[in-house]
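With one protein chain held back, the other chains of the complex are shown just where they sit.
Here is chain A:
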Amino acid sequence: MTSRVSTGTRPGARFAQFKLVLLGESAVGKSSLVLRFVKDQFDDYRESTIGAAFLTQTISLDDTTTVKFEIWDTAGQERYKSLAPMYYRNANCAVVVYDITQASSLDKAKAWVKELQRQANENIIIALAGNKADLVAEHPDKRAITTSDAEAYAREAGLLFSETSAKTAENVRELFTAIARKLPLEQAGARNMRSNPRQGVDLRPEAPGTQGGGACNC
């Protein structure tokens, strides 16, 4: 893990926490992307997600800025579709995933983007991830969606975009970091751990300064 944890109170240190939701058709690799991002692992045989999974991951953007993602990995199976609003409610950012070898999965992704833009937070940052890039590296004929098509769509819809591979880790960390950088750290006010419940972005000194002497996170 690259995040640096400073000791004592470092002036200007910021800590932000964001809710991120993953959406997309079943088997496109949502859970795999999260597993790669959080644990740097990959499973060839993953069980389809039931309901929703929750994970957290903290990344450092620079010496003074730490971002913690609260990641809600939703179930792509159709029968869980009605649950999705519970998870994208209050989300600061979303990763909508499709499988570049499955044409239908982009249609599904577009539907999710539409729903998010209509129903989710007004300022939600949406990233489009074309996953399983490794598959076309070996067999280019497997590709069902061209990069340029997806890119054009992403530009038009105002989305971050990259093709990823949970298997090879290609662009995975980069994708999340790009989201973090786009998040509105600047406007966000300092968060008081105890009084301000989770409204949007919260920034607070990294070490809980109210604790008295000797506090550190190390």
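Definition applied: a residue touches a chain if its C-beta (ideal position, glycine included) is under 8 Å from a C-beta of that chain, and two chains touch if they have at least 3 such contacts; residues count from 1.
By our rule, contacts and distances are computed from a predicted model.
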One chain of this complex is missing from the view, so tell me which of "quinol--cytochrome-c reductase", "Inositol polyphosphate-related phosphatase domain-containing protein", "tRNA-specific adenosine deaminase subunit Tad2p" or "S-adenosyl-L-methionine-dependent methyltransferase" is its UniProt name. "Inositol polyphosphate-related phosphatase domain-containing protein"
Of A:42, A:87 or A:161, which sits in contact with the chain we cannot see? A:87
Which candidate, A:56, A:77 or A:146, sits in contact with the chain we can't see? A:56
In the complete assembly, which of A:72, A:98 or A:112 touches the absent chain? A:72
Absent-chain interface residues of chain A come out as 1, 3, 5, 7-9, 17, 19, 51-58, 68, 70, 72, 83, 86-90, 193-198, 208-209, 211-218
